[in-house]
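The complex appears here minus one protein chain, its other protein chains still in place.
Order as written gives the chain letters A, B and C; numbering starts at 1 within each chain.
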Amino acid sequence: MEWLLLLCVLSPAVGCIINGLFGRWTYRAAGVIGSTFLGISFALAVPLIIYAIQGHVVDYSYYHWIVSGKFTVPFGLRLDSLSAMMLGVVTFVSFMIHIYAIGYMGGHKGYARFFTYLNLFVFAMLLLCMGNNYLTMFIGWEGVGFCSYILIGYYYEKKTAADAGRKAFVTTRIGDIGFIVGVLFIILYFGSVKFTDVFAQAHMISPAIITIITLALFLGAIGKSAQFPLYVWLPDAMEGPTPVSALIHAATMVTAGVYMVARSAPLYALSPTGSLVVASVGAFTALFAATMALTHFDLKRILAYSTISQIGYMMIGVGVGAYWTGMFHLMTHAFFKALLFLSAGAVMHAMHGVLDMRLMGGLRHKMPQVCIVMIIASLAIAGIPPLSGFFSKDVILSEALMLGHPIIWLVGVVTAFMTAFYMFRMIFFTFFGESRVPEGMHPHEAPSVMLVPLWVLAVGSIVIGGILGVKVHGHISIEHFISLTSPNAFPIVHKYSETLLIIISIIAGVLGIAVAWLAYIPKGAFSFRSFVVRTFHPLYRCFFNLWWVDEIYNFLFCRPFWHVSERFLWKAVDVKVIDAGVDDVGRVAGLTGRAVRILQTGFINNYACWVSAGALIICGWYLLKIM
Amino acid sequence: MENYVPFLMVAFILFAIGAIGVLVRRNFFVVLMSLEIMINSAGLVFVILSYFSGTVSGQVFFIFVAAVAASETAVGLAIAVLMYRVRHTVDVTEFSMMKR
Amino acid sequence: MISYSLVDFRPIIPELVLLFFTFFILFIDFAIPKAKKKINGFIALIGVAVTLVVVLSLYGSSWTGFNNMIIFDKASGFVNIILLLTAFVAILMSLDFIKREGINFGEYYVILLFSLIAMQVFCSTYNLIVMFLAVETLSISMYILTAIKRDGLRSIEAAMKYFILGSFASSFLVLGIALIYGLFGTVDLLRVKELLTGADSLHTWIALVSFVLILIGFGFKIAAFPFHAWTPDVYEGAITPMSAFMSIAPKAASFMALMRLLVVGMFPIQVEWVKLLWIIAVFTMFFGNLVALWQKDLKRLLGYSSIAHAGYMLVGITAANSLGYGAVLFYLFGYIFMNLGAFSVAEYISKKNVEGCLIDDLRGMGYKYPLAGAAMLVFMFSLSGVPPTVGFIGKYYLFSAAVKSHLYWLVILGVINSAISAYFYLNVIVTMYMKGGAKEEVVSFPSPYLRAAIVIGAVGTIIFGVAPGSVLNVALSSIVF
Partner (left out) sequence: MTSMEAIIFAIVSLIAVVGALGLVFAKNPYHSALWMVFSFVGLAGLLALLEAYFLTVLQLIVYAGAIVVMIAFVMMTIDFRKVGGLSKFVPQWLWGLIISFGILIDLFILASKMKIDVSQSGKNLAIAGSNTKALGMELFTHYLFPFELVAIILLVALIGVVVLTKREIK
């Protein structure tokens, strides 16, 4: 089994090497080769997952990488229910995205290069998920960061793309500092980096140290999973090709932070402070990002903010101590977010790169299938039963409340409402109403190589939550499955009626959709309807005169939010404070470099001055002490 | 003689004067000679301390230092010749092509 | 009456073997016709290889000789291996290069080997005077080797700067040694340690200042802030094989000597030098990395990066535990492969009689020369400390040694630096792979030996990154102060 696991992880690497070295000759076949190796990986993953579901754990060190005295760092992989889930999600969703990319990237130059990077990306992610120790995880962690850099900056001729890649790299690198420091602390206090060893000793270490470690690790998660305040790279990450966005947002990269926290559950379980920070940051990010998604007109940007928001949800899940809920949402989210991005990509493909929703509208006639899958995905993310998002979101909210975090629960519910609203705003804007497509553009249905993955993911988005989420009395429910490895640390304090909670979250979702519908649909169909209403039923006219509602909405709802989100949150906080903050790190480093560089005048006398000034200061310092 | 401080002070003054020469002069030859003064004054410190501590090894070290200084000077002069060949000047501030 | 016997020659067997080959080249050079000067290089190569074998077979012995002037212990054996490996690759890089640049004469190798002997002595003694003479031999050889391209504007400028600064720093060094001699009546660090242990506070402080003067000379050699200023200029100006050689071998020897000075001679005042080194390490790291952000010349970039790497290694010394010292040795070992490799690639795309090598010239190289490009990718990753390369393992040990000594802030600053550095190393990769439209076509320098050097670098970087175990254990167990 352990060799099967190794093979499964290495398969994308093989694809990467083949495409990388022979890319010049595999031009046409590169996509197929890349996808094939991921397919192999997925095929191998299936028996492994089944094996893990049966309760088996594979923890095998293939090779001792660093050995010094008692301390060893093995290169090893671990398959348990937690990593099995990630294995399934990553390989399957990536496989779909690869297939889609064959169609999407067709005709682009650097086709083979693209698949090389893509395979490498998946390989790094698999390493991150499957490693049985923190350092193997770290290799994947760094690898994912690097791949995101080259993939986001894939269209390097475009300045924005190159900048976005750089931004992603610098920002996540800031987080990585936390991760490295956390790992160094773990080495120092545990004397091992293997998960099993660390977790076995966790209760013997002082809580303060555990808190420091958990916070340091979480800083890494903030960077990788795009949480407040290091989320700024993610909206820009859409500068990359759409399959890359899908990959980053759905299956790989951003989920790494959530997975890492869930993986470190035994540590977080010992640190209420650390957990609370995770949950609070998650809740705040969820709300914050959702408000920002409300007003954008850029298709992919809305999706990007929604990703940040949804990752916030997952962080709530893992932060309150219900680790399985976070992972569950991660899984369902991977499906519908990949679906959303790929459909957005299909729209973009059809619209020749246009992403502004104001230039769309009425596309449901032109591309019905894409429209349908996108609606499915939106329903899923909005949390409408029986689609998958409903189950995962509901358990996060109810667990948050039951574990004694009512405020976080409230924030979650509000966010759920907003999520439903902006997703359907997007749907209505894009696919319904009158066509605002500019002259000369002929949107068309996506080719089947792109549609097939879309439908597969759509089916996944519908059923996956139901299959795993319904609490059967047997043992296969997701809770049971993931709880095998991550303990429910905090005692449940209150028992609320689960039915009530479910109803509340459904209401939040439905309400969101309804408001979106009220706000956007009738306006487009206004002339026809008003004609009908005016002629036949004056009362009807009053009832349906939604100009008024639209105005009210605009005045009461949209404006304030627009002000709050656009003016304040987005413009002031995001652009000025955080964006500038991250840029400033780079800028300060650069400016300091430039300032310091002036010391290097090229004149030998100045150099000699430095040497002697150094001597003077150091000697003088010590001599002052004996004066 | 039991007071070594005046001797040390003379040696240190020479050292500092040599340092001034290296730091402020433009002519490579003068810099070279200033370096000679510096290293010689350091050698002088060896001899002073050798005398006052009653061991003979300091004087041996002076010979070593002198030999090193001589070889350094020889190489320095060779570099001066090369400097003159490539740029027709021995002004050290003229050689500032590589910077930042 | 002191008399010496054959026993005294045991610790200098490696030096003697190398000396034999050096003189062999010196004399046979007259008999070799101008067209076949490459033979000198091969003899040097063989000499280095033979010495390497000798050192490997002697590794583990512990000898002293010549009235405790020279020793051979595990640490010096390990550093000897580093030096000889570096020299081996540097000679490989030189074989065709110096012919192309018109400096094809035997004395080049003679001086190279002499400098190597000086370094071997430098790293295997506790005697300050021997250290001084060794470091001077080393410096003088280096001045000559920097200036060896006698018609190069940059190389002469570099040699001039190196010479003045080097002599300046070594006069401080001599002064420091003189003061130590006056204070303790001896220049043997082992003896100094004993005397310093019982010294009163005033005496200790004076000794500390004297040691600081010595540290200036050493700091100059390892390019620590603020004694670093020569590094980028010299690396840029010197011919590439020599820049490569200089970036590792003298540093390795100096780090070893520095450790002997600090850990043995200055042991009683460890608290003080740890503080001093803490500050110097931080400044060195930040200076190297921040200024490197702005570099356009590849060799100059590597110069600044080598300053930063000296800073990382100082972190290991600042940790002041045997793990840290061992980590420094291992880091130097790994540094051979990644840095020599990077310089080899710089040489690979250099053009005849063109000094300097712009990063922009690397455009499109990743596709035109896929293997060299991939090798450069590996080197850059390793230099920025990305796993699973040797650079990561080295840095990991340096930092974990510092964590072990509870120098948390130092580690955090080090990690931040590591993050900054990734930026400019990645820039090189991006230029190679992701910037189209080369201004002029990249041309390669077709030398099989150079290719061998690149391959050695790449293979070493990966192998010792993936399987560092054996070398790491040797490095860690070499430290027996």
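The working rule: contacts are C-beta pairs under 8 Å (C-beta built on N, C-alpha and C of every residue); 3 or more make two chains touch, one makes a residue touch a chain.
This structure is a prediction, so every number in the text was calculated from the model and none was measured.
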Considering the entire complex, write down the shown chains that touch the omitted one. A, B, C
For the chain not shown, which residue from C:A44, C:L83, C:V121 or C:I239 touches it across the whole complex? C:V121
Taking the full complex into account, find the residue in C:P14, C:G77 or C:G182 that is in contact with the omitted chain. C:G182
Of C:R100, C:R150 or C:K404, which sits in contact with the chain we cannot see? C:R150
Considering the complete complex, of C:I111, C:I239, C:V390 or C:L426, the missing chain is touched by C:I111
May I ask you to list the residues on subunit B that touch the chain which is not drawn? 1-10, 12-27, 29-30, 32-34, 36-37, 40-41, 44, 47-60, 62-64, 66-75, 77-82, 84, 88-93
For subunit C, which residues lie in contact with the unshown chain of the complex? 1-4, 26, 65-67, 69-70, 102-105, 107-108, 110-111, 114-115, 117-118, 121, 127, 129-130, 133-134, 136-137, 140-141, 143-144, 147-148, 150, 179, 182-183, 185, 202-203, 205-206, 209-210
Go through subunit A and note every residue touching the omitted chain. 603, 605-606, 608-609, 612-613, 615-616, 619-620, 623, 626-627
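FYI, only the chains that are shown with their structure count from here on.
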Select, from B-C and A-B, the pair of chains that is joined by more C-beta pairs in contact. B-C
Averaged-CA centre spacing for the pair subunit C and subunit A, given as whole angstrom: 44
What whole-Å value do you get for the distance between subunit B and subunit C if each is reduced to the mean of its CA atoms? 26
Where subunit A and subunit B are represented by their mean Cα positions, the distance between them in whole Å: 64
Would you pick out the residues of subunit C that each touch at least 2 other chains? 160-161, 164, 168, 232-233, 291, 294
Residues of subunit A touching at least two other chains: 597, 600, 602, 604, 608, 612
Touching residues on subunit B, where the partner in the complex is subunit A: 19, 22-24, 92-93, 95-100
Looking at the complex, which residues from subunit A come into contact with subunit C? 21, 63-68, 135, 138-139, 142, 146, 149-150, 153, 156-157, 169-170, 173-174, 176-177, 180-181, 184-185, 187-188, 586, 589-590, 592-594, 596-597, 599-600, 602, 604, 606-608, 610-615, 618-619, 622-623, 625-626
Taking the complex as given, what residues does subunit C use to touch subunit A? 160-161, 164-165, 168-169, 172, 202, 205-206, 208-209, 212-213, 215-216, 219-220, 225-227, 229-230, 232-233, 272, 276, 286-287, 289-294, 323, 370, 386-388, 393, 396-397, 399-400, 403-404, 411-412, 415-416, 418-420, 422-423, 426, 430, 433-436, 466-469, 472-473, 476
